[in-house]
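All protein chains but one are shown in place.
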Amino acid sequence: MTAARTERPAVAGAEQDGSESDVVLRLEDLVVEFPAGGGQTVHAVSGISLEVHRGETLGLVGESGCGKSTTGRAIMQLPKPTGGKVVFEGRDITKLSASELRELRPKLQMIFQDPISSLNPRRRIPDIVGDPLVVWGRGAEKEKIVPEVLSAVGLDPAQVADRRPHQFSGGQCQRVSIARALVLEPEVLICDEPVSALDVSVQAQILNLLEDMKARYGLTLVFIAHDLGVVRNISDRVAVMYLGKICELGETEALFDDPVHPYTRLLVSSIPSMETVTGADIEKADRGRGEMPSPINPPSGCRFRTRCPLADERCAAEVPEMREVRPGRYVACHHPILEPVGAAAAAEGA
Amino acid sequence: MNPHGGDLAAEGTPRSGGVLVMGTDREAVSFDPTVQNTNQAALAVYDSLLKFDENGVAQPYLAESMETPDGGRTWLMGLRDGVRFSDGTPLDAQAVIINVQRHIDKTSSPGHLYAEQITGMRAVDPQTVEFTLAQPFGSFPATFALNFTAGNLGAILSPAAIQQYGDEVGRNPVGAGPFVLTDWVRDSRMELSRNPNYWQQGMPYLDGLEFRPLPDTETRYASIENGDVDLIFGGYHTELLRGMQNPNLTVYYGPGHGAEYLYFNHQRAPFDDHRMREAVVRGIDLGALAATQFRGQMAAASNWFGGDSAYTSPEADAAWPAYDAERARQLVQEYVAGGGSATVQYKTTNAPNRVAFAEFLQAQMAAIGITLEPQFFDLAQYSSSVVQSHDFQIAGWVGGPQEVPYPAVTNLMRTGGNANYGSYSNPEVDTLLDQAAASTDEAERTRLYQQVGLVTNQDIAVAYYSRGYLSTVAKPEVKGVVRYLTRDMFFATTWLDR
Amino acid sequence: MTHARSDEGVAGGEDVLGAGVLERIPDGSDLLTAEDIVVRFHTKRGVVHAVEGVSIAIRAGEVLAVVGESGSGKTIFTRRVMGLISGGNGTEVHGTVTYDGTKLTELSGKELSKFWGAEIALILQDPMTSLNPVKRIGEQLTETIVLHKRVTKKEAQQRAVELLRSVGLSEPERRVRQYPHELSGGMRQRVTIAIALSCNPRLLLADEPTTALDVTVQAQILDLLADLQSRLRMAMLLVTHDLRVVRSRSDRIAVMYAGRIVETAPTPELFAEPKMPYTEALMNAVPPIAGPNHIRLQVIPGRPPDLVNPPTGCKFSPRCPYAQEKCLTEEPPLREAGSADHQYRCWYPVGSEEGLKAKARNVERGRSAAGTP
Amino acid sequence: MPETTTTTTTTVTAEPAVAGAANGTDTAKKVRRAGRAGIGWYIAWTWLGAVVLAAIFAPLLPLWDPAIPDYTNVFGGITPQHWLGGDTLGRDTLSRVIYGARASLLVGICAVGLGALVGGTLGMLAGYFGGRTERFLSWVTDVVLAFPGLVFIIAIVAILGSSLANLIVGLAILSVPTFIRLSRAATLVVAQREFVQAARAYGSSPVRIIFREIAPNVVLPVAAYGFIMIGVFIVVEGSLSFLGLGIPPPTPSWGGMIAAGRTELLNYPHISLFPAAVMFLTVLSINYIGERVRKQFEVKESNL
Partner (left out) sequence: MADTMATTPAAPATAAGPGGGTGGVSRGTKRKYALRRIRKRLTHLLLVLLAVTFLSFVVVDLLPGDAAVVVAGDNATPEQVQQVREDLQLDRPVLIRYVDWLGGVLTGDLGSSFRTGQPVAEALAQRIPVTFEITIVAQVLALLIAVPLAVWSAYRPGRLVDRASMTLGFGAAAMPNFVFGMVLIVLFAGGVSSILPATGYTGFFENPLENLRSIILPCLTLMIAEAAVYRQLLRSDMTSTLQEDFILMARSKGLSPMTILFRHALRPSSFSLITLSGVNIGRLLGGTVIVETLFAIPGLGQLIVQAVFNRDYMILQGALLFVAVAYVVINMLIDLLYLALDPRVRRDA
């Protein structure tokens, strides 16, 4: 799988120094809970803190139900989080009134997983893309801006003029969604699984497009996905979530090559191996035990302890704090794996 | 066919046994004679102290005699020996007094109107009651013979039952009639069984009666054709006519007194004007009416009293305007030229045949220049918001057949009469009616009522158009039918030939 | 296959799944062959050419992977192989499927259903929807056993518990009384596997068995399938859209595009020497898991073909970087690359001289013959 | 009432060429069925179109006056002058059937229109806002449903008088709970779709979201169901006529005509038969068309 890779582009946010002035978005102890049936509470996000630097792509990765999408929506205040702060450009937007929040919305946009569902089937493409302008009283500029943005995302404005979403493929619909998000020229774009509903052959088109748009519009991306390969490729830094908490955060390549948290390790080793597996391999492979518990009733202490091969009493009693184990690498684990290079990653990288 | 029932003599020897199943057009409300309602089973339980003969004269029935020694001011009622209520209580003078007193006491009783004229009651002996009246009242005996709906003072309850049940007596009637109420499931069936201690020896012939309320005309008629029931009480001419066409059914009906007519409101425009009243009467094509509403079999009415009645007169009939659309149009034009409005609201009930009639009338009136706007009401609303409150210009009414002129004509024509919804008022008529009610002389009374007929026809007090029809339709094997024109039946003589 | 097998293996031995292994057809001979399978749906919009002339052979004990994107016809094909799709009423089918000497395509529905569950079993993508939500796990397991094996209800229940245990489900006694929604996704998929294997089928059709699962669970399930398959010497048709999934888990791979097989080869050979540009593109479109990030991904331009009006010539030609004029008009036949095991459908195969030239030409003129840049 | 939770699953990864590929044969069957239904579909439209056109242009047609009796034609049979005979007053049945279409269709269309408008809007509010709005509306809905409709209609007629307009209002109110539920269910489906989230994300106000984003998607399932309700109400008007609560005369309506001819059913069945047949065919056409249209927009299905 080495054929025909282009060289790594120069645009990479990771090199920035990460000083406070560059932090465009900061989550502080974000908590999102909502009621489930039977009088129970889903602890979807349980106190996560992150910083997103201007111009970078922050990947948010984890299995379904880990709270990554909820985090994305909480940043958008859709709905407002249960607790914690979302600081955007120096202001805690969870405290803003509805009208103040509305003023802020153009700077913070989002694209969604399902390209079909993202577009109102009863409206025409230019209306969909131009609607944010109309909402913001800039309807007059529609004629000018909409074709521009459509061209930018690779659609022919003349061709799509009279069409409705169902006349397009998933990939094209996702392009329309991206165009709609960009029409207000946001600063931060939250991408919630933008390619997971697409076929492999189309997925690459959209990922490349996102990279292009990021460069063209100077965006900061929060990229949420469960596909490790996708996240790995597009992100400068990656936060790994497990059951409502961040367990590891660091620069992409390093994090994937050398996972410190046992969960990250499990995740990375679960990526389908390109090597032929024999029965003996299966015996050896530690796939972790079971699956993620319910967020209704998360385990005490470290949330991963029920599946963790290294878990002991301390993990059950004490919630591990996030700490910096290496420069730029944060991990929340009582027993981080700090020996140099993970076996699985080594095999992969060879 | 005899309107009053079958020819008992010709029907052969009665057989005993069997249960007669009957379909009534509505469910009874109560057996209490002081409660306003139509109850075709009531006389089966009570009989009546007096009973009209075929000439409309009240004759003693359960009572033995009814006489006035002083020209109508005092009345002596003699009772039969040995008559007992079904609970064994004797039907004596005291029982009659207690029952009549209830009508006096209860102002809402339909019989209150007649009973309140009684100033004193006395049991001369256990078998004789003496009634003293405020003024002479020649028609007093009729009040003990009326149909149940009109308020019959002659339906007598056991005093013991009154004592025992109080207000509930309407659901637990104890009378001296041929049958005893045994079961009553409202809106489903009412069952009566033979009273073994009935005062007429050997009667009743039937073992029992069953009344089923079948409110829908069509299914009621289907039920007798189908054999579900033996006899139905027909409320409308449609059943009567169909029954007559069916060789397997016997129909009893008679026109009698009374009619279907329209009320004019004499206090409101435009029918405070004689011309407009005349126009309406002249504008109704009775031939067309018969064809559309009565299948060509309608007896036209031009008087309260039926054609063969002694109370009518050629003068009265002659005074009644004949159909003449041209003349009607002229009258309306005249009226409109004088500044009147010929657009009127016609109020009636929402029963299907009433609606059909309204449509007919609307078309007829349109032809003579009167714009009729029909408005339909349910019965409750019609009673209270239309007729009782006199809130109408012209309104429909069916005043079914009556045996006797008193009290119906008084109620209808006298100033303030309780059926005089159109507020018709003519002092001359009031005097005539009072004299007629007081008179004990049949010839005198006949003359007075003839005069009433003439004057009210000249005034066009109401717009008669057809005689009223209330029929009883039976299977041929139902024999010994004895009935009033109102359909109230005396069941003692009835028997089943099967 | 004899009926003797039906009576054994129920008593609750350690390995209920192992029973009957000895009687299986020796590995390497064809267990099922499908020849020239065609499935077309006649719709208002036109004829949907879902599967056009696909032939495969699955050998006893081997894993054949069918790989393709949405709309490639892989699912329809699998169901046609099993007989779940039949002709008539607007559906047109051709071709024959032979299973262990029996022509499945000639059987009546009733005869076919005797094979289903007993000889050929199916598992589907989403365990959430492929289990009946209102029936207990145990019921869904035992009904197959009771249907195909002459056992009592009680024996079937016992076997159900054992089956659940052997697919790695904890507390199987409790699980049989549970409803699907009470289990997690991975557990549910284990249940569907247990159901599929309950009558020791010799062929398992696994249609995207892990697509709906998370990556860690996917690994567990794939391990489980591989383990069971090798232990039971059961043949498996593994349908997926993800080449990476089958790389280490299949013996052979057939790549489908637009209702056709465009390349088939033993797994290592396919990865080493893909001949069909589509296969190559498919491999390269996936973001790599090693190496630097922010790699510009190789894109397959355009969109998957419309099966009602498929392009003429090679179906991939409108999206193919190698496409020449010939590709637009003439559909390439399946050609052998070296051995009969490796076949592909291309005029200008990857790595060949013609291929290199064709690509160079397209680079030169800045577009392919179909006009794609 | 149990909560109506409708889930949609739209995945683009499903085989797109054969929707519902789970049972591939079924799709084709559906399509072929649609093809076969073609004749019925056209007949239904033709009939419905003819009835509607006749109703609209009734005054221009060479018809007898539906209100004027012809006493020579009472219970009249079929003659060259009176193609469908005469009624109890000798009025021309053909003319009355055509004029009756006006009232019957008007009742159906207006009552449904009004009910759908009010119920549809309330349903969207309930579905979008949830919480107290929803609880209040669910209470209102339950109250209306727990109150016998007939008593309500009697009350309306008694209080406001018997008229076409009042009947329409009464029926519309009775249909409101149905439309609230339908529209609420559809709204729940639409509101969880991502374009609504997107609209919120770029700052659309709730009113704008409800009317620009949700309403266009709710209108169609509600309208499709409403179309069937038109037929239901035409029949209901007939039932009410039986109880004397229908459209008051002289305005002819089909239900009124059937009920009026009922007394002559055995002797002159044609008086009821013709209006009954016309009502039957019309409502049948509506049901036929409506069912097929409704299927396309069924809330349950994800093809909104």
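For the reader, a short list of remarks on this structure follows.
Read from first to last, the chains carry the letters A, B, C and D; within each, the first residue is number 1.
Please note the rule applied: a residue touches a chain if its C-beta (ideal position, glycine included) is under 8 Å from a C-beta of that chain, and two chains touch if they have at least 3 such contacts.
Since we're looking at a predicted model, the values are computed, not measured.
When the full complex is taken into account, the listed residue touching the unshown chain is C:Met82, out of C:Met82, C:Val151, C:Leu228 or C:Cys327.
When the omitted chain is restored, the residue from B:Gly6, B:Pro213, B:Gly306 or B:Gly468 that touches it is B:Pro213. Contact with the chain not shown here comes from a single listed residue; of C:Phe41, C:Phe77 or C:Phe115, that residue is C:Phe115.
Residues touching the missing chain, restricted to chain D, are 1-7, 20, 22-23, 26, 29-30, 32-33, 36, 40, 135, 138-139, 142-143, 145-155, 158-159, 174, 178, 181-182, 185, 225, 228-229, 231-232, 235-236, 238-243, 255, 258-259, 262, 265-266, 272, 276, 279-284, 287-288, 291, 295, 298, 300-301 (touch as defined at the top). Considering the complete assembly, chain C touches the hidden chain via residues 79, 82, 84, 89, 109-110, 113-118, 120-122, 124-126, 128-135, 143-144, 147-148, 179, 181-185, 187, 192, 195. Take chain B: the residues that touch the chain left off the picture are 23, 29-30, 36-37, 106-110, 112-113, 150, 167-168, 170-171, 185-189, 212-216, 218-220, 222-223, 225-229, 377-385, 387-388, 411, 418-419.
Basically, only the chains that are shown with their structure count from here on.
The minimum number of touch steps separating chain A from chain B is 2. Counting C-beta pairs in contact, the chain pair with the highest total is A-C.
A summary of chain positions shows that the Cα centroid lying nearest the centre of all protein Cα atoms is that of chain D. With centres set at the average Cα position, the gap from chain C to chain D is 48 Å.
Those residues of chain A in touch with two or more other chains are numbered 169, 199. Of all residues in chain B, none touches 2 or more other chains. Residue ranges on chain A touching chain C, taken from their complex, read 1, 3-9, 11-12, 63-64, 169, 171-172, 199-205, 207-208, 211, 226-230, 232-236, 252-253, 256-257, 266-277, 279, 282, 285, 287-288, 290-292, 345, 348-349. The touching residues of chain C, when paired with chain A in their complex, are 69-70, 184-187, 214-220, 222-223, 226-227, 230, 241-242, 244-245, 247-249, 267-268, 271, 280-301, 303-304, 319. Touching chain D in their complex are the following residues of chain B: 217-218, 238, 242, 285, 287-288, 291-293, 350-353, 355-356, 358-360, 362-363, 374-378, 381.
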